[in-house]
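The complex is shown incomplete by one protein chain, all other protein chains being positioned as in the whole.
Take a look at chain A:
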């Protein structure tokens, strides 16, 4: 049976993720670690799952619109890796919550205020208004450098599922980061025009860096399971500085962090204006045709 047969296989074919996927943690050791608050673990898995899910959705917008065919395939492949991570993380979030919500219920039936992703994942960086390919590459570099630092530490965490997802994810994020870094160097150290657009892309994403290193109370309460994002800053800074130096780009300076609303941002369910549009596109089919299959 070919992979194509899997796409049209009626048996167990739930349309949500496009193929006859079964539940992604089937047969994985699912014990909840002792002494860990279920609600906190669920909230933390949602944060990580939503980061991956929302960026996968944004990257998928490039399909058929990238500057070259190879890049179409690259961005779609990166999105697929992130979607795979999101499926496992959302499944784990539902399981820890214990209210019977599966990955689809969490992806498609939550309201905007219930999403816990950082703003960097959701902002428009192209192909539509708000950016271009260079901006998307800038976002991917920052996101994957940060996420790689986070997952590297999660590998040793007390939740066996999170640790295993992170162990696998590290390998994937490492080549996502390399791919983005190589583009930043090519564009930054390229023509006058590509340099200008790469610098503009960095300026676009830079206000959203601060949120990446700002801990949510859940992350601090889950010591041993979660990673305090403040710990990631120096590693991420080091990577970004190395890439920017090779790309002959200046690190944006005097960039005020994006505004928070009463101190709250993505981790608290407070999102930017584009989030509603993103969710409308991602969720409308599932909501219009509940239980639809293809």
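What we mean here is this: a contact is a pair of C-beta atoms (placed from the backbone, for glycine too) under 8 Å apart; a residue touches a chain by one contact, two chains touch by 3 or more; residues count from 1.
As a working rule, contacts and distances are computed from a predicted model.
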item: Chain not displayed: protein name in its UniProt record ("1,2-phenylacetyl-CoA epoxidase subunit PaaD", "Anti-anti-sigma factor", "Phosphate transport system permease protein PstA" or "MoxR family ATPase"); value: "1,2-phenylacetyl-CoA epoxidase subunit PaaD"
item: Candidates A:107, A:140, A:187 or A:243 - the one touching the absent chain; value: A:243
item: Candidates A:101, A:139, A:177 or A:271 - the one touching the absent chain; value: A:177
item: Where the unshown chain meets chain A, residue by residue; value: 1-3, 5-6, 19-22, 25-28, 70, 73-74, 77-78, 80-85, 87-88, 148-149, 152, 160-161, 163-165, 167-172, 174-175, 177-179, 181-182, 185, 235, 239, 242-243, 246
